[in-house]
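One protein chain omitted, others in place.
Let's look at chain A:
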Amino acid sequence: MSMECVVQGIIETQHVEALEILLQGLCGVKRERLRVHELCLKSGPNLGVVSSEVRLLCDLDQPEPTWTVKHVGGPMRGAGADQISVMVRTMIESKVSKNALRMFYALGYKLDHELLKVGFAFHFQRTAHISVSVSSVNKMPKVHAIDEAVPVTPGMQIVDVTAPATPENYSEVAAAVSSFCEFLAPLVHLSKPFISTGVVPTAAAAAASLMSDGGGTTL
């Protein structure tokens, strides 16, 4: 699996609980806590013919923090890509032992920015292996100061829906992600990253409905 299909959206914090109820009903799996320190590294000025970026993700929700190195490619382009409502891009991940940051610094990479994502996620199978995460994105006043992190956009959270894909099956995976996103439409509008469509104006009503009868209503 060396590609991924991605969509993103934003939701007001006050509606996150309703979204969680909706997701719980749709996904049929237990929600998982999300607490990830994301460090975005960029190659130093002289390194590489072109500059490169790599992400280090530290999962703080484990008793012992676990690290992953992630490389995300540019989105697929062309007429085919324009027709797909999700972003398709190369994505390669590798679990690593705890020395990854030290190693990349030694190789000439610099910290470009870092974030702390706090929230929850659902991972489930529906044609594709889909992950939905809802998190507040926090920035740090000082380098690596996780405990002092503050939200970048207070009152708003990010919803990410991703699914791994291959060059052979990305159309199917994209379709699965797309059709799943339709269920979330009453609360959050999901689209290709960097193409923000804002919040759903009727989210409040949808949320109220979900909260009042615990998700039994079909929206």
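Here is the rule we go by: a contact is a pair of C-beta atoms (placed from the backbone, for glycine too) under 8 Å apart; a residue touches a chain by one contact, two chains touch by 3 or more; residues count from 1.
Operating definition for what follows: contacts and distances are computed from a predicted model.
Selecting from "Mediator of RNA polymerase II transcription subunit 20", "30S ribosomal protein S6", "Spermatogenesis-defective protein 39 homolog" or "TAF9 factor", the unshown chain of this assembly corresponds to "Mediator of RNA polymerase II transcription subunit 20" (UniProt protein name).
Between the chain not shown and the residues A:Thr90, A:Ser191 or A:Ser209, the one that touches is A:Thr90.
Only one residue from A:Val54, A:Ile84 or A:Leu116 touches the chain missing from this view: A:Val54. Residues 2, 43-44, 46-50, 52, 54, 69, 71, 73, 90, 92-97, 99-100, 102-103, 106-109 of chain A touch the missing chain (whole complex, contact as defined above).
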